[in-house]
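One structure is given here, and the rest of the page talks about it.
Only one protein chain is missing; all other protein chains are in place.
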Amino acid sequence: MSATFGNNLKVTIFGESHSAGIGVVIDGLPAGLKIDEKKIAEAMKRRAPNRSVASTKRQEADIPEIVSGYFNGRATGTPLTALIRNTDTRSQDYERTVELLRPGHADYTGFVKYHGFNDYRGGGHFSGRLTAPIVFAGSIARQLLEQHHIHVSARIKQIADVMDPGPYSAAEMEETERKDFPVVDMDIGRKMQDKIREAHSKADSVGGVIECAISGLPAGLGDPFFDSVESTLAHIMFSIPAVKGLEFGDGFKIAGMRGSEANDTPILKNGTVSFASNHSGGIGGGITNGMPVLFRVAVRPTASIAQEQKTVNIRTMEEASLRIHGRHDACIVPRAVEAVKCAASLAAADLWLEVNHD
Amino acid sequence: MSATFGNNLKVTIFGESHSAGIGVVIDGLPAGLKIDEKKIAEAMKRRAPNRSVASTKRQEADIPEIVSGYFNGRATGTPLTALIRNTDTRSQDYERTVELLRPGHADYTGFVKYHGFNDYRGGGHFSGRLTAPIVFAGSIARQLLEQHHIHVSARIKQIADVMDPGPYSAAEMEETERKDFPVVDMDIGRKMQDKIREAHSKADSVGGVIECAISGLPAGLGDPFFDSVESTLAHIMFSIPAVKGLEFGDGFKIAGMRGSEANDTPILKNGTVSFASNHSGGIGGGITNGMPVLFRVAVRPTASIAQEQKTVNIRTMEEASLRIHGRHDACIVPRAVEAVKCAASLAAADLWLEVNHD
Amino acid sequence: MSATFGNNLKVTIFGESHSAGIGVVIDGLPAGLKIDEKKIAEAMKRRAPNRSVASTKRQEADIPEIVSGYFNGRATGTPLTALIRNTDTRSQDYERTVELLRPGHADYTGFVKYHGFNDYRGGGHFSGRLTAPIVFAGSIARQLLEQHHIHVSARIKQIADVMDPGPYSAAEMEETERKDFPVVDMDIGRKMQDKIREAHSKADSVGGVIECAISGLPAGLGDPFFDSVESTLAHIMFSIPAVKGLEFGDGFKIAGMRGSEANDTPILKNGTVSFASNHSGGIGGGITNGMPVLFRVAVRPTASIAQEQKTVNIRTMEEASLRIHGRHDACIVPRAVEAVKCAASLAAADLWLEVNHD
Partner (left out) sequence: MSATFGNNLKVTIFGESHSAGIGVVIDGLPAGLKIDEKKIAEAMKRRAPNRSVASTKRQEADIPEIVSGYFNGRATGTPLTALIRNTDTRSQDYERTVELLRPGHADYTGFVKYHGFNDYRGGGHFSGRLTAPIVFAGSIARQLLEQHHIHVSARIKQIADVMDPGPYSAAEMEETERKDFPVVDMDIGRKMQDKIREAHSKADSVGGVIECAISGLPAGLGDPFFDSVESTLAHIMFSIPAVKGLEFGDGFKIAGMRGSEANDTPILKNGTVSFASNHSGGIGGGITNGMPVLFRVAVRPTASIAQEQKTVNIRTMEEASLRIHGRHDACIVPRAVEAVKCAASLAAADLWLEVNHD
């Protein structure tokens, strides 16, 4: 149990795929924070299905209702709550999966943890739909950061075996926000889309890697133990469904480097300390060093695929086979870019508010 | 600020490299837990310098004194505190670094965060020495887990560009515990040691990758949001100095796989649900599925190297150069294996105690 | 900032008197907990206005909608969220108070804390209406406790200067639940009601004291430091608006007693340890001792009174006078009995769940 993330900006999410609604309570927003509802709507739309190739056909208005903590266009400083109604819930699509564990899903672990009492329809609380309240909350956190000249951006770095290697500047990464398919090099992007279509045509799915950059963070945020910048970001990143890996700066590549290569050399720049390189991803000893915080997450291929799969019937305790119908993304990565960006904004705002007050 | 890790087993660490001591308070140990002090001593020794090639020559007895919470060989259930005295502290080695930011170290971020008031000697609170209290606490957590048939093991998977690919069984990984150089394949291990010696001879350092397995965890531990098994492990792993990447199961490789390959097929085994593969690293929807929890961390090369490096003098605000003397590991990975194992034990015990009571 | 109470049962409340709604997220309910919605409705009704003399005429259906975490009549184990719409909101009653600080209210402290950005209408987040989500959540916690033979009851002990001294048994206290005016001795109750009517007729208000008993709690719950049973109960009690004092067992009276009188003598009863008296209110060293946990809270007289009062205009920074119109209770105590009972249930469930698992 903990539906709450954060120390200084506490975010509590709730809801199931087919319950009356899903939503979020945000506690700790600075009183008086101006909130642009249009920006929230844009973020919600970027996360929503059907922006791109081979996405789920589930259509939900997904218009969050702000229930509390918001007055005259500003955060009041008391908990801001949003509710997103579940409307397009074809429960019958899922009823068949009550007994048959869907491979790659949390049907079995949810069944064990909740002793069979969880709402299994559409994945219930495990549904990717739960990233919608994260995006809602994160888009507000991102507005707070932007008002202090901190920018969070993300891009697709890899789909299947197609790479957009980079590195790219924060500005180039920010440009992706206006694209339906958030990749920097659109030529590579088209190859990625081909891979998604190809997987879809084979009743299969593909994964990928998302890169995220947070620029403008002042030096000095985070802690050596245990709330390092990496720990704080990792805590929320690994709660995004399908994320299986996370690396900062040069990440796993740094394991093969020499110290003399990996050390970022301190330099003077505009009268302050900066660094000649950013192998460490903007973090030293768990604390921001003023360089962009740079990280990548590995996203597994969508678990729901249309081909027949072997499984177990949890009620009869017999092996069985299963073909998943319904509406699913052949690749979740393009939509997950927004979830990563918004989750990163929540973590960054949490770290920033530790030191900075309204 | 948060020197405390954990929800059900709270661990608070303190101390600086050259303060009177370092230590840990452990809150939430089951009253009556039998503690074998010999096992703690063995773990402390595995973390200590000088077990292996090219390690720091700093010699400390590092014998923890248990100050509270321990009575007649058992945990009392009240906070168990251990103090490790700092004895072999050659402050003069470090005095020169007050002004010169050591590349790859937290000198700059610590200076900014603590406004210049932190204890800079030997890295202060950022010192790798702070893993000693983590090992102390983790070795107790590991004893708790072992008493419930949960085993935590770890091995060196990579040093520089030398790989010991695996996969290995939990049993094979556990064997490494008795080795001075905790690698499964000793032929590969010797090549790794050569790399370390080579780097040392060039006044340089190398990094690597550590793999860790937790076997025997019951299914049903962890949460979908936000305290997933991955989030909980990541939170503490990314507080171990030098860790820059973390991946579960197939990790970053899964990004390039098809859904039909990546899904672990549920099967029946001994009358219960199991899985035909473990691409997900024993975790589904943030919750243990009964398979071994498997993950890898990327460790950067040691920041302290003996060759001359460019840097900045933080007091005069001029560029400068620096040669670090003193005693340092050319590769921290062999010693970090114990820190990873013990940190993983703390996270696993925290998850396990959420559901299981004394 | 912390809209969240509890360690093992986390309750997050949100909303303002005149926002779209108020509500609560409950995290940590045992999966499979049967919930009787009728019992919730009864508790909500006991808290609602108009049960008794001289209460606010504000009429709200106050029917909570359960949005998540509830499936087939049971808690799913994931966050259970309820939303109560604000419907009968005559904002114009309060618009006049934007500038004039209402004596005894949080207008000034809210203005300072939230820099003038809080939703001031009807007291906003400070409104007594926020006890409705506490009652909703507490009535579920109470059902959990009842299913394990733990009973929480409360009674009016004092209104103005009229006392119902007691002591009463848990059974006698529970009887009050069926009364419109929750006092044990109805003769005394009528005198109390006279006092309320008298205050009302003079455009004034009165306060009182509520006594609460939790019986059936097993010995061994709570902590010596810092989450003692008293600390846990006090934390939530002092968040109920208008509570200004709290005492356990003999409370302030014990200050005048001798040790030989105050010590509860351990005795044997039905083969287990019990106590010959309960001066300590069922708590020793911060931990339950198996006797009923008994405490009393002092409730201040309603701040809103219809007579003219002096005050300050916070915008013009001039002294002014004010007459509060609108709908108010001449005495909040009868309705606060349910809030105390439900808040106590939340605290007791939080303590109980630390040790007992679903």
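Letters A, B and C name the chains as they come in the text, with residue numbers starting at 1 for each one.
Quick note on the criterion: a contact is a pair of C-beta atoms (placed from the backbone, for glycine too) under 8 Å apart; a residue touches a chain by one contact, two chains touch by 3 or more.
What you are looking at is a predicted structure, and each value in this text was computed from that prediction instead of being measured.
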Which residue of B:Ala20, B:Ala276 or B:Met317 touches the chain not shown here: B:Ala20
Hidden-chain contact residue, picked from the options C:Arg190, C:Lys244, C:Arg323 or C:His357: C:Lys244
From C:Ala48, C:Ile150, C:Met173 or C:Ala234, residue that would touch the chain that is not displayed: C:Ala234
Touching the absent chain when the full complex is considered, from C:Met44, C:Ile66 or C:Val206: C:Val206
On subunit A, residues whose C-beta touches the chain left out of the figure: 78, 224, 355-357
Subunit B residues touching the omitted chain (full complex): 1-4, 8, 10, 12-16, 19-23, 25, 27-28, 31-32, 65-71, 74-81, 83, 113-119, 124-125, 358
Where the missing chain touches subunit C, by residue: 1-5, 7, 13, 101, 103-106, 108-110, 112-113, 125-126, 130, 158, 160-161, 199, 204-209, 219-228, 230-231, 234-239, 241, 243-252, 254-268, 271, 273, 276, 279-281, 283-289, 298-305, 307, 309-312, 314, 317-319, 354
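Everything below uses one rule, namely that only the chains that are shown with their structure count from here on.
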Euclidean distance of C-alpha centroids - subunit A vs subunit C, Å: 39
Mean-CA-position distance for subunit B and subunit A (Å): 26
Multi-partner residues of subunit C (at least 2 other chains): 78
